[in-house]
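Removed: one protein chain of the complex. Kept in place: all other protein chains.
For chain A:
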Amino acid sequence: MPSKTSWFKKELSKNDFRQVGWIGLMYTVVLIFALPLNVAMQLGQDNLSSQIQEEGYHLFEFMPVIQLIMLFTAPVLLAVFSFRFMQVKQSADFMHSLPINRILIYLHKIGYGTLLLILTDLVISLILFIMASTVDVSAFYTISDIFPWFGLTLLFQLFVFSVGTFVGMITGLSVIQGLFTYIFLLLPSGISILIFYNLDLVLNGYPEPYFIEEKVMQFSPITDSVNMLYELNISFIKMFIYGFLTIVIFLISYWLYKNRSVEAASQAVAFSPLRPVFIYSFTFCMTLLGGLYFGYAQKGTGWLVFGYIIASIIGYLVAQMILAKTWRVFTNWKSYLYFIIGFTILAMLIVFDVTGYQERVPETSKVEKVYIMDNHNHYAFNQIIDEMDKGMESKEIISDVRELHQYLIEHGQETKIDENSSEFTIKYQLENGREVIRQYYIANNANLDSLLKPIYETEEYKKTNELFTLTNLKQMEISNYRYGRYDTTIYDQGKIEQAMNALKKDFLAQSYEDMQNNAKLLADVELTTTEDKYIYFPIKATTTSFIAWLKQENLYDEVIVDAEDIEAVYVREFNAENDDIYNNNLYKNLDSDEVVKITDKNKITELMNSGNGERYGKDLVYGMAFKVKNNPQLQIDIIDTDHIPQFITDAFK
């Protein structure tokens, strides 16, 4: 009997069209609304000029949310409906009783799905192309924008379609297929984040996950695509990776399909060896999630353990329910026992730190560079450790940092204790290319002074500051809003450079005590780069070079208010809760015994330096109303009884 093998079955394709054609249709219609119709509507508006998009505008920016949603729903629906036949017992039996082998069925299904996606994107591209060639749409897009849109849309859709197909192979339920496709797409990021946050809860010195979060976001196509498509910032390597993965996943899916038994239809997990894998990984993820929730919401080991236990039970039961497709699964606890034993052992290994993670301080000789960051300097230095490309290399600093690190290992805490606690992040760049990053909170850093001083006072440390690394400055704003509004903005590049040199000089001359001194600032300097990055720098009395430069430029009087500018200060006693403290009129009644007027310049200077604005938690405070020259409005500051100068207390006696 001659066998006639044809790779194309017309009726099978017709059947595919009847099953999934609607998805293509729906997707096309939505995209027509989002793209060509959207452009046409904007073209039709009278105030076209206001619609004109800035340079670099591209096709993904038209209704990006709709486009992204379609990108991640159409291929999933397509995968679910294309492979619906094998999730229903009767149709699975029927399809596999036909005289065609599985490769043919598989190729028809993914071939048709792919074709549908290509056609849809092609239709939209064609409409856009025709529009671009007939009407002037240059305000919105050009013909050269169409191909990247087509290519990237298709690439992502095929990738999502492949994942949907893959999930379809390992499950026998369409609902699970749809749901778990999204879980799989999010899994790489999700699981990393869960693990990082949980390690952060139990390991002292483990850095805040935000350092890695951004990198982790790239692991998941859903989170990654938002960045890539919206910013249109995708490398060829990444495109290649997505394309390659798509092919690999399709091949794996075929292998799974070939080995899948037809009777797997309507089973939650199609391959029985995967069932325990499913139960344990599902339970594991839920356990980590529980730990995350209770660990962060309710600090403390008790809550953390409670979170692990309760979430592991819930996760285990839900996994069982999915597998058994019933909620009555409360009898089988054997696997749970294995899980909880395994999890406890894992937790113990981590908590008792078998790898020596918490104690690890790299040898000075093995460290190439070291970075250090603390939250107190954020305001002044505004450093983000990832952006610090300049590490410190001198052996003295490295060994000083190691000493600090040792102290933090002994006294530091994993989580923030209160608002006054300091946060330190240390990063070692090792010579073998690896990195060691640790982060600690410490309640009181008074003891740290002796450790920090030798580091912070070095020129090398100071030169890692953004003040020295920032380039392309656009503007410098000097402002002081304490006694009214005094500010000025400088755009002159030459002047900015002079000011920068003065600031650098002041900064290099700053002692550790100066840095830690939170005395009243005279003004703020805000520097902005052409890329709209900002840094702030505080102007204190010790910032002498900069003050000298201000005077030289005749800007001093414009932005700095000193005792010479103050005509008088009126001081009045208040109950701490009294909101009348900001009422100007209450200070003007000089006849009353309640108000004291100060005009002596030395005393004014003292009052200017001692105001602390603090009134909460006190009984009695003093309101100080400063009368600044040429300003009829009084500027109010508050000082508490602990900080009030003696001459005021005496005056009220």
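We take it that a residue touches a chain if its C-beta (ideal position, glycine included) is under 8 Å from a C-beta of that chain, and two chains touch if they have at least 3 such contacts; residues count from 1.
We take it that contacts and distances are computed from a predicted model.
Q: Among "Cu2+-exporting ATPase", "ABC-2 type transport system ATP-binding protein", "Response regulator" or "Lipoprotein", find the name that the UniProt record gives to the complex chain excluded from display.
A: "ABC-2 type transport system ATP-binding protein"
Q: I'm checking contacts with the chain that's been left out. Which of A:Q90, A:T326, A:N554 or A:N630 qualifies?
A: Going through A:Q90, A:T326, A:N554 or A:N630 one by one, A:Q90 is the residue touching the chain not shown.
Q: Could you tell which one of A:S261, A:T301, A:T489 or A:Q633 touches the chain left off the display?
A: Answering carefully, the residue with contact to the hidden chain is A:S261.
Q: List every residue of chain A that touches the chain not included in the displayed model.
A: Its contact residues with the unshown chain are 1, 3-5, 9-12, 14-15, 18, 90-91, 93-94, 96-102, 104, 261-263, 272.
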